[in-house]
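A single protein chain has been omitted from the complex, and every remaining protein chain is retained in its original position.
A, B and C label the chains in the order they appear, each numbered from 1.
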Amino acid sequence: MKGLVYNGPRDVGVKEIPDARIQKPTDVLVRITTTNICGSDLHMYEGRTDMESGRVLGHENLGQVAEVGNAIDRIKVGDWVCLPFNIGCGFCRNCEQGLPNYCMTTNPAPGVAGAAYGFADMGPYDGGQAEYLRVPYGDFNCLRLPRDAPEKQTDYVMVSDIFPTGDHATELADLRAGESVVIFGAGPVGLMCAYSAILKSASMVMIVDRHPDRLRLAEKIGAIPIDDSKTSPVEQVMKLTNGRGADKGCECVGYQAHDPQGHEHPNMTMNNLIKSVRFTGGIGVVGVFVPTDPGAPDPTAQQGEIMVDWGLHWFKGQRIGSGQCPVKRYNRHLRDLIAVGKAKPSFIVSHELPLSKAPDGYRHFDARDEGWTKVVLHPQPVAA
Amino acid sequence: MKGLVYNGPRDVGVKEIPDARIQKPTDVLVRITTTNICGSDLHMYEGRTDMESGRVLGHENLGQVAEVGNAIDRIKVGDWVCLPFNIGCGFCRNCEQGLPNYCMTTNPAPGVAGAAYGFADMGPYDGGQAEYLRVPYGDFNCLRLPRDAPEKQTDYVMVSDIFPTGDHATELADLRAGESVVIFGAGPVGLMCAYSAILKSASMVMIVDRHPDRLRLAEKIGAIPIDDSKTSPVEQVMKLTNGRGADKGCECVGYQAHDPQGHEHPNMTMNNLIKSVRFTGGIGVVGVFVPTDPGAPDPTAQQGEIMVDWGLHWFKGQRIGSGQCPVKRYNRHLRDLIAVGKAKPSFIVSHELPLSKAPDGYRHFDARDEGWTKVVLHPQPVAA
Amino acid sequence: MKGLVYNGPRDVGVKEIPDARIQKPTDVLVRITTTNICGSDLHMYEGRTDMESGRVLGHENLGQVAEVGNAIDRIKVGDWVCLPFNIGCGFCRNCEQGLPNYCMTTNPAPGVAGAAYGFADMGPYDGGQAEYLRVPYGDFNCLRLPRDAPEKQTDYVMVSDIFPTGDHATELADLRAGESVVIFGAGPVGLMCAYSAILKSASMVMIVDRHPDRLRLAEKIGAIPIDDSKTSPVEQVMKLTNGRGADKGCECVGYQAHDPQGHEHPNMTMNNLIKSVRFTGGIGVVGVFVPTDPGAPDPTAQQGEIMVDWGLHWFKGQRIGSGQCPVKRYNRHLRDLIAVGKAKPSFIVSHELPLSKAPDGYRHFDARDEGWTKVVLHPQPVAA
Partner (left out) sequence: MKGLVYNGPRDVGVKEIPDARIQKPTDVLVRITTTNICGSDLHMYEGRTDMESGRVLGHENLGQVAEVGNAIDRIKVGDWVCLPFNIGCGFCRNCEQGLPNYCMTTNPAPGVAGAAYGFADMGPYDGGQAEYLRVPYGDFNCLRLPRDAPEKQTDYVMVSDIFPTGDHATELADLRAGESVVIFGAGPVGLMCAYSAILKSASMVMIVDRHPDRLRLAEKIGAIPIDDSKTSPVEQVMKLTNGRGADKGCECVGYQAHDPQGHEHPNMTMNNLIKSVRFTGGIGVVGVFVPTDPGAPDPTAQQGEIMVDWGLHWFKGQRIGSGQCPVKRYNRHLRDLIAVGKAKPSFIVSHELPLSKAPDGYRHFDARDEGWTKVVLHPQPVAA
């Protein structure tokens, strides 16, 4: 079959690779019709992780079930399914507490919890930017889709990662109807975060970025765009909230945060959040931070350390929740909102490409080229 | 009346000062029979805050009501009361959400929430290390005590601050029965935190310190003492938890953390917690961190910034809650446990002194002199 | 001053009554410009409570502060305020836990918690269907409104009771974005409940009633109307949810529930909820049930007892939360949604009348006359 392979920094290519196949009785094999390029793929693409060359990328996947292992009870051949990027077992301590993002079974690395498809340090699993995908523990890891799945692929595929991840940021921050929220980052996750906040009736959704196409999209769905290349985002939030700060805050950028001049400051968004979120407020951090970052500009950042305004954070009595999203906690509900027409997350999609054009997609998306907000790939046609 | 006055770094004295009195119709005046020296008093004592000289210290107070303002409905003259160190109004947004620790009314400083008796940066209120104390918004801020108050003063007084604060650390960490917890710091707050964890049936309570008298007390109540002058606390926790880390963690030291050699490292305990708490675990931070610390050894610490292992924190998907304790959330329940004999927090008291000896108490407690675990002052006798 | 007085069953009149005035230093006096007739006023109007004749009705009140007691710190003369129907003290155990609906101070009846303006069994307080209203513990009980209060009176006044009450039903039921909910009753509270569910992005909001004007309003805001005079509501919910039942359910009718033929069955809505809510689902009950109901058709109902399908409830593992709404838990957030234009609860208002026409309003609203969905009274003009 064909798949998109990581060859090394800024070098990916579509190649013939060994067919994905059922390896264990609990596996499900999915024919991939839609798979996205994610902002976190770019960390790997840029060589800022220890991703092994030769692996297939892609953790935002949707398709039709082609085959099931003999221990599979729920999922049937022909089902349309969306796959959470997390790979959980369903029976370890973390999975049973609703935290398959920190599954203790699926990542073979000692002392590490959590696995994903085609992801650095998240287990040996291949990604779905390919014609087929092997899904471990398929009864646990497949979300079944309704009959309109083929027509709404670009909506439902968002439920694999960025829509739940954006929503998770608001949950980690404990955002409630009527509250104000500031979101740092208007990339795909930041936009989904703003969209979630709006769906939950936040009273004011402020979002900080500097790319005009992203800020335009944010404004279109009802958020207040703040361009940090033109203004201090902290001052702007303070002004909009009568000097009190936002009730809640969300980090949707991660360790590669950089200033408008392009200089990287991995602590920039965290400290802006601590400053712009009010006393007693909550902060959700879904932008990726990493324990080791050999490509970082300075030795502390290389060890995943950042300089945090901890005194101010403590003085303000804030709460912080961090980490990857447990997609299964959200995907049924978000799927249902799409099904009834109350959510349409595909508004962020700028490009739909065949798998063969994936390298182009990576190049433009990585360059933040104007208008390339979200790239969706279609390795296979809807009709088998 | 007599009161303990802060004159400057490591200089306190008992003096004749103007009588505390009812100033507003919502005030209550309390004759103080018991008041403690707190670990956070030492930050001020050592000159590591901008505490104004001439002010009366003391925020852990208990006594008998001597007079009430004409708008007071609940509290009566003669009631025995314990005063939360937080001064709340009861009607601002934070107070009404159960967060009087961040009252928006009682601290007149612009943009700052939260007030306390005799505390730097927490409003103009005098402390209770004196014969009388003025209690603003007395109906809201007085906890009534049962008839055995005079006999159990050294137990009930702990409900003003350190017992709830220790308990709050376990709540911020979301500790549940059957879980393991590691606590950094076995000072009075750390010991109360361990005691709370034990009362709630944590399966394993590990506590890190290096003072033998404190570690002995911890062991006596059923905690596992870890001496960080002899062993790596992170390695020890990992060993005791089969390499997984503690389920939850509590910070009870604060910004003046120092290594066994006496060198200050304000980030030491936070990073040890991030390392020794498991994936998905929660961390509660009640040790004091400050936004500005002019006396700190280096320029970043002077601005309240510390170098945090943020990548590891994010990778492990931890949650962190920080800040002062909302004493009123806990004080009724803890009082009731004392009343029925199920809690006896006075086990930490090492010295009971008259007010006149307060300066001695400060000196020994500040020096961490062997055996000076907790100093209680009695400005007035029980019988009026 | 003038006020609407309850004379006896179905007999109310506007009379000259003694002026409301400041009685305690914590009181605030409000000039009432908007006050509603509530569905629960009808229980009293119909003589189905032990409301004393001679008392002034009205617990949904909004106006401008005319005078404040000398212990009032926050509220100023001239402030526009909306008053929660609950009267809390702010300092009892229930108030401090965010439950002023069960204040232990303001209701003088022994062993009873909770007070309200102009309400049977809820303390001696007069209602606001009058020119002025005395507000006890004014700093705690007044919600300040923004500058557009005069123009948006009919929106903001809903924050005194029915908008929070409807929202509370969804909170008691623990409704989350993406879930389905069935609401029994499309009176003002039921409509506000549906509106809250829609604002929080429920995936499907089903609402049961039989009055065409109410069902039309429900449909207009996006709910699915179910006419129980034409179909079995339980069967209809089961059909719409593929046989599983609604995720959550809300009771917005209360003890005077009756079938389409007009026969009263106080257990009708509870049992329909137990049947139509899914296994593990939550149910919020804000429709009023009373401990004694001398006017009820049978002796058990007279004692507030109803025959409940408890076996089915238990078998399905449901959770039920009941009782009056703690308005202060919701009113700031709902006010803010109105202020930014994201909520407009005045859509339910059918009639705005001067105080003098209040008796007409009661008559029509009590008769459920077509089109009389919600009556708003204006005792005083906006400009003083």
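In this section, a residue touches a chain if its C-beta (ideal position, glycine included) is under 8 Å from a C-beta of that chain, and two chains touch if they have at least 3 such contacts.
This structure is a prediction, so every number in the text was calculated from the model and none was measured.
J.: Please pick, from A:K2, A:K15 or A:R93, the residue that touches the omitted chain in the full complex.
T.: That would be A:R93, which touches the missing chain.
J.: Return the single residue from B:N7, B:S53 or B:S203 that touches the missing chain.
T.: For the chain that is not drawn, the touching residue is B:S203.
J.: Hey, which chain C residues sit against the chain that's not shown?
T.: Residues of chain C in contact with the hidden chain: 94, 97, 99, 101-102, 104, 110-114, 172, 243-244, 255, 266-267, 270, 279-280, 285, 288-293, 300, 303-324.
J.: By the contact definition given up top, give the residues of chain B that touch the hidden chain.
T.: Within chain B, the residues touching the omitted chain are 167, 176-179, 199-201, 203-204, 330, 332-337, 339-340, 342-343.
J.: Counting contacts across the full complex, list the positions on chain A that touch the omitted chain.
T.: Within chain A, the residues that touch the unshown chain are 24-26, 69-71, 73-74, 89-93, 95-98, 105, 139-140, 328, 332.
Criterion: only the chains that are shown with their structure count from here on.
J.: CA centre of chain A versus CA centre of chain C: separation in Å?
T.: Whole-Å distance between the two chain centres: 42.
J.: Could you state the distance in Å from the CA-based centre of chain B to that of chain C?
T.: Comparing mean C-alpha positions, chain C is 42 Å from chain B.
J.: Among the residues of chain A, pick out those that touch two or more other chains and give their numbers.
T.: none
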